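With one protein chain held back, the other chains of the complex are shown just where they sit.
We just call them A, B and C in the order they show up, numbering each chain from 1.
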Amino acid sequence: MYNYTILIPLIPLVIFLVTGLLGMKWKPIISGLLGTTGLGISWVLSVMTAITYFFGSHHEGAFETIIPFEKLWLTFSETLQIKMGVLLDPISVMMLVVVTTISFMVHIYSLGYMHGEKGFQRFYAFLSLFTFSMLGLVIATNIFQMYIFWELVGVSSFLLIGFYYQKPSAVAASKKAFIVTRFADFGFLIGILILSFITKTFDFAKLTNPDGAVFANAAGMSFMGISVMTWAMVLVFMGGAGKSAMFPLHIWLPDAMEGPTPVSALIHAATMVVAGVYLVARLFVVYHFQAPDALEIIAYVGGFTSLFAAVIAITQHDIKRVLAFSTLSQLGYMMLSLGVSGYGGEEGLGYMASMFHLFTHAMFKALLFLAAGSIIHAVHSNYMYEMGGLRKYLPITHITFLIACLTIAGVPPLSGFFSKDEILVAAFNHNKILFGVEFLVAGLTAFYMFRLYFNIFWGKDRHYHHTPHESPLTMTIPLMFLAFASIFSGFLPFHSMVTSDKMHFDTHLHLAVAVPSVLIGLIGIAFAWLLYKKESKVPEKLAKQFGILYTATYNKFYIDEIYLFVTKKIIFNYISRPVAWFDRHIVDAFMVGIGTVTEKISYRIKGMQSGQLQHYAFMFVAGVLILALVLVYYI
Amino acid sequence: MNILTLLIVVPVLTIIGILFTKDMKGARAVSAFGMTIQLIVAATLVFMYLGLRKAGVTDEMVFISDYTWFKSLNIHYTTGVDGIAVVMIALTAIVVFAGIFASWEVEYLSREFFISLILLATGVFGFFISIDLFTMFLFYEVAVIPMYLLIGVWGSGPKESSAMKLTLMLMGGSALLMVGIFGIYFNSAPNGGPLTFNILEISKINIPVEAQRFFFPFTFIGFGILGALFPFHTWSPDGHASAPTAVSMLHAGVLMKLGGYGAFRVAMFLMPEAAHEQAWIFIILTSISVVYGAFGAIWQKDLKYINAYSSVSHCGLVLFALLMMNETAMDGGIIQMISHGLMTALFFALIGMIYGRTHTRNIYEMGGLMKVIPVLSVVYVIAGLASLGLPGLSGFVAEMTVFVGAFQHEDLFHRIVTIIAASSIVITAVYILRVVGILLFGPVKDPHFEHLRDATWFEKLSMFTLVIAIAGIGIAPLWLSDTILDSLKPIVHKLAETNVF
Amino acid sequence: MLSYSPSLGGGRGEALKFGDMNLSQFLMMRHELLLTAAALIILIAEIATADSAKRKLIPFTIALFAMVTVAGFFPVPEGTLFGGSYQSNPLTALMKNVLNIGVLIIFLQAEGWLKRPENSDRISEYFLLTVSTLIGMNFMISSGDFLMFYIGLETATIPIAGLAAFDRIRSRSAEAGIKLILSSALSSGVLLFGLSLIYGVTGSIYFTDIAQTITSNSMVALGFIFFVSGMGFKISLVPFHFWTADVYEGAPINVTSYLSVISKGAASFIFTIILFTVFKTLTEMWKPVIYTLAVFTMTVANLFALRQQNMKRFLAFSSIAQAGFLLLGILGNNDLGMSAVVYFVLIYIFTNLGAFGVVEAISNASGVETIDGYNGMYKTNPKLSLLMTLALFSLAGIPPVAGFFGKFFLFTAAAGSGYYILVLIAVLNATVSLYYYLRVVRAMFIEKSDNPVPTFKSSAYMRTALIICVAGIFAVGFASVIFDTIREISQNFLY
Partner (left out) sequence: MIEGIPIQHFLIVSTIMFFIGIAGFIMRRNLITILMAIELILNSVNINFVIFNRYLYPDQLQGHFFAIFVVGIAAAEASVAIALIINIYRKLKNIDVENVNELRY
């Protein structure tokens, strides 16, 4: 009954090929409309799928995993095969909805935002390519299919970040994004290889079977004192960390903001960056039963990242960068909550919460970005100190932005409140330290979001070279839609839809956790109100107060610089340059040397041919003697 | 006539045809025609082969035809192909076809150029269809020698010295090879009977192990030199840098594959025990050259050098995979040959075309080409993505098959070197993106480049032939890998049954 | 192979055999007889023709010799004459025919040079001397005892000295002559001393008797070494080769090619025969010697060839190197080796004469004899350059030209007896040799030149000669029947 699901990824693919090959011939807008309508169709399809899957057949117990379509793509050996297929289970269906929704919104939005840009067709072609790859990743039936689309997602993100290819910073950013994620994928690949070595299979169906039969021969296998499964799963997580920009592989995400804002909204806020979370969720069973240590690591990485990013976000001026760091911090939330989750029923709360937050976050973070896009569209600047008092110019943007801020700050009854609350509860049940961290981060989040909000929409307005005006409908409609989503998506019954064991379980509000978290959120908002509502010198003073600490934070703790040092200095100068030198001056020189030496010898011995008959005679006799010696030696 | 022999007759006829032409136009027309025929013949061969297999023919080699040549030495002209040879032939036909169009505008001594080019191709085809070691070796040298003139006369830069270096190193390789072949020949009848050069017959008997121990290195290194085996790869950067476009294409695309092909078809297939015993040395060497070549490429400025070093890395991967000696890895190795052949040919074609426009190969003197010559640039990006192993293009299929296969090895050492080799995918990404970034993106460096002419029809023909092939393999690899796997079975089986470990 | 063991005059009574020897048996010597007849006819023609018409002698002689060559191909009766001093069998006949072909080509090539005014009065001299040396070689080839062998050898050598000094105007020519005659005299002296020792031990000069009675002892060893040195001089093996380069350079090109191809071929043939038959019981003794010689010859010759500028000198060293390769066939010490040697000589004749032909044509036309002088020649004389390239590739042993097959079989023979390392050395040397052959190719094809060799059209004779060479260079390799026949003949000869 789900056979049509294959169309969901195929439509964007077809559109990509068509626009990519013929797009240049058309009027730009045609490819835009084509892409949008196509995406609309897949959106409708995936929503249908979701409804039928979750609410359609009234099922008892667990949601079953359905594979409506699967085709052999490549055979390695009898057991190891890559298949291309569609796998439907709660998380994949949910992701289908997320991806198509956001992508659809972005498509509409871009009609206005990218209007008149050079390479409009290219933009839409790449958007479709990305959507296709992301959908393929989501519905992967086996880990290798996932890896394939994982790479494709990476490359389409590379292409979109570098959309303004004549802008050096954009090129650099895209390069960075690709190489960093590629490095992470290397880990992912090794992880896959180890898994395949142990289990002789790629299929999620086999891998994520709770009985863990396929891991039988992993028992006792270990490398450098750590069990081989931990190795494998940590390496796999490395891939996820790369895509989801977990510390220390986060560096590419802020720079990725060089891309057009809709791209940031789609790829670097809502969909691609959660691929890592999705991967961990997809393999959650394996993590939980085979490599609990790895899960522990994930929890701490997530926790640290969320704190770390939140702190940086406070100091940034580029509004997109602030959003980027907030994305990091929220992703940290999700990872952490997966990390602290158990399996089954109440235990699996973290898992459910993570997916829940993934969903809501997608909505409001996309909203934030698109709104930011609309702001930038209006004032032609990314920097908040060039903004202020915009609320009267951009009413719709203002309202939607405010809603988003409240949502992320976790103000009830907006969706962010519910999802974050679940996460905090999960953390609270499992690990008090992490709970503390997350609690703090909740406050920080509220603070920096409203710092942003007040800076943009309040304060006294700068004199803009032309008065900002509200964006066209194509851009505001998505805003409103997403605002709607971020308000109400909190009421979706996730606990009965997306759970670790696919079974329904009951959740209830833990006031002990909820109330303080809301309070700290409000406190954060209050601080922001005090500092930024009116123009004041206080922030600078504070910055002065913290001095070195502030600068360090402002420069993102110099992580980029460290990376730069490693790549540019170490790899280029101290590895590849010596290698090149060695190749020229040792290996090659040796080969050439053989030749030159021969030539030298030939000049040395030319004296033998002196032209003197008697020398020749002498040589003759000498030769006879030599031969005689040879004989004496042999006989 | 046997279709395989046709593969040699067509080029020879083409050469004769060129002799009768007057000028460049005639020469290139004739060669284009001839090579198109050749492409068709190759395609028919592929389909006939698949048809036979589908019909359930299970012989190790098909289309076997056998003429006694030197009776007294039992030298035969024996042709026959299995799936591997077939796909290699198809690769060659495609690359040569593209090469002809890539060198559409060779004015200087164009007739001679095309003649030597096609002569080279003849050698390659002959090599792939030969079962008899003597003819194989003969064609091998026929393929190597025109190189000297092609580079020396039509090359650029320090062409004489590079051509000389290339020729001498390759001939040095064939010197080792010759010894190896003699060794095989004189041990081909350990328990009486006539000596033979026939690979199939030799593969049925077991060459004495001590003989294998002595001759395997000769044979393997002899082929390995052509396969750019570290540290015998240094002919490749200079050679490629100085060679004219089509020659680099053919050489990197096809000729270097002779090395890998011979290495397993002759060295490993006929001397399995020694192969098993000595594999570890060469595995280390090859995994070095995989990483080393990639790192070497990072530092280069000259487009051709970059590509030459990446070829070292990729061809290293081929030998590496073959030495893993399990079905999957060897399958990957052969797919890697095909894929690298196609994409490196595409690379060199593009470099030639770009060089023909900008008259420089130094990446720092170019920039922002994406704006001025979009088609060429886009294809360059595609080639780059193929070479860094992007899914959907051939490179990914090859590399993944190699890594997965190699990692299934029971022995920890093999798995660790696999990881080392796999690390090359990151380094590759680094240098490819570096080049793409500097060369195609960013603002246009040189005002002179503002008005460059984008790809012409023949250039497009040449490029898109290769692109289609690359994408085809990348999107639907199944038939290719299955074809190869079938033909690998007997080889792997022979290797497996003699595994001393 | 011989039905009885003859000895001259000795008590065993074979002297009687002279009695039964009737005229028909003389037909065994058909080659020698024909050549002698030819020589006489040339003499008479010389006397008959007026000074003005001397040039007509050239086509006349060539036609005559062509007939001789053709006649040589008719099957020759096997057997022995003069009580075993002279033996005739298919192998020797084959060798003589090979030589005839070579000489025919050389005559064709000589035409341009003989037409020169300074040679106009001595045309017949040239032919006479050449034919007489050829007669000597034929006797040497089919000699059945050391006496006949020695007579043949000297008959073959002494006139060449005259030929080498043929150019009266060039002092280099005279020097070449004196160097050749003196050092060859020395070498034959040493050779004779060796022979005398061997005679002292075995008490016979007949190959067959010696083969049966000879045993390894120090005196034989000494004699053998002297013998090898003498032969080494004729085949110009290092370190007995020093005369070669000088004589080749000094002598007229035509004579040089004669020296490098015909006399070397004949000498190496008989050397092989003697080693395989006379000393067949002493292989343990001669193999190390030949091994050493081979290594020295290939390596040193290549090293010298690397930096030569003069084409003739360059080809001289290359031909020395080729002799070194030839020794590998001898080391095979079986029918394969024997046939490989003969086959190689055959190929070598076509190849080297092709190369020398081009050199001669060019030096006749423009006097250029240096490699640099050939720069940019492909532009002006494409055909000649291509031919030269073919010849050089054949010398270097590059397929598909014949040289590849020749070398390959020589190496096969050596490898067959287990000399893999020697084969490796040889092939590596071949690679080095490729370097200097390619130098010439580079000069002709790649290098640019302000005043390249002017375009010219060589005479019909020269063209015929060159065409024959090209045909040979291609055909001999691919036509496996040739090698198979040679193999068969040498099998019958040895076993």
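The working rule: contacts are C-beta pairs under 8 Å (C-beta built on N, C-alpha and C of every residue); 3 or more make two chains touch, one makes a residue touch a chain.
None of these values were measured; they are calculated from a predicted model.
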| item | value |
| --- | --- |
| Chains in view that touch the one left out, judged over the entire complex | A, C |
| Given C:41, C:71, C:178 or C:386, the one touching the chain that is not displayed | C:178 |
| Which of C:246, C:335 or C:369 contacts the chain that the document leaves out | C:246 |
| Of C:86, C:107, C:126 or C:150, the one touching the omitted chain in the full complex | C:150 |
| On chain A, residues whose C-beta touches the chain left out of the figure | 606, 609-614, 617-618, 621 |
| Hidden partner interface residues of chain C, rising order | 7-11, 146-147, 150-151, 154, 158, 161-162, 165, 168, 171-172, 174-179, 181-182, 185-186, 188-190, 192-193, 195-197, 199-200, 203-205, 245-246, 249-250 |
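Methods note: only the chains that are shown with their structure count from here on.
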| item | value |
| --- | --- |
| Far-end chain from chain B, centres as C-alpha averages | C |
| Result of counting contacting C-beta pairs for A-C and A-B, higher pair | A-B |
| Approximate Å spacing (C-alpha centroids) for the pair chain B, chain C | 43 |
| Chain A and chain B: spacing of chain centres that average the CA atoms, whole Å | 37 |
| Junction residues of chain A - those touching two or more other chains | 595 |
| Residues of chain B whose C-beta touches two or more other chains | 168 |
| Chain B-touching residues of chain A, taken from the complex the two chains share | 72-77, 80, 144, 148-149, 151-152, 155, 162, 165-166, 168, 171-172, 175, 178-179, 182-183, 186, 189-190, 193-194, 196-197, 567, 571-572, 575-577, 579-580, 583, 587-588, 590-592, 595 |
| Residues on chain C engaged by chain B in the complex (per definition of touch) | 336, 339, 393, 398-400, 404, 408-409, 411-412, 415-416, 420, 423-424, 427-428, 430-431, 434-435, 438, 441-442, 445-446, 480, 483-484, 487-488 |
| Chain A partner contacts - residues on chain C that touch it in the complex | 178-179, 182-183, 186-187, 190, 216, 221-222, 225-226, 228-229, 232-233, 238-240, 242-243, 245-246, 284-285, 288-289, 292-293, 300, 303-304, 306-307, 432, 435 |
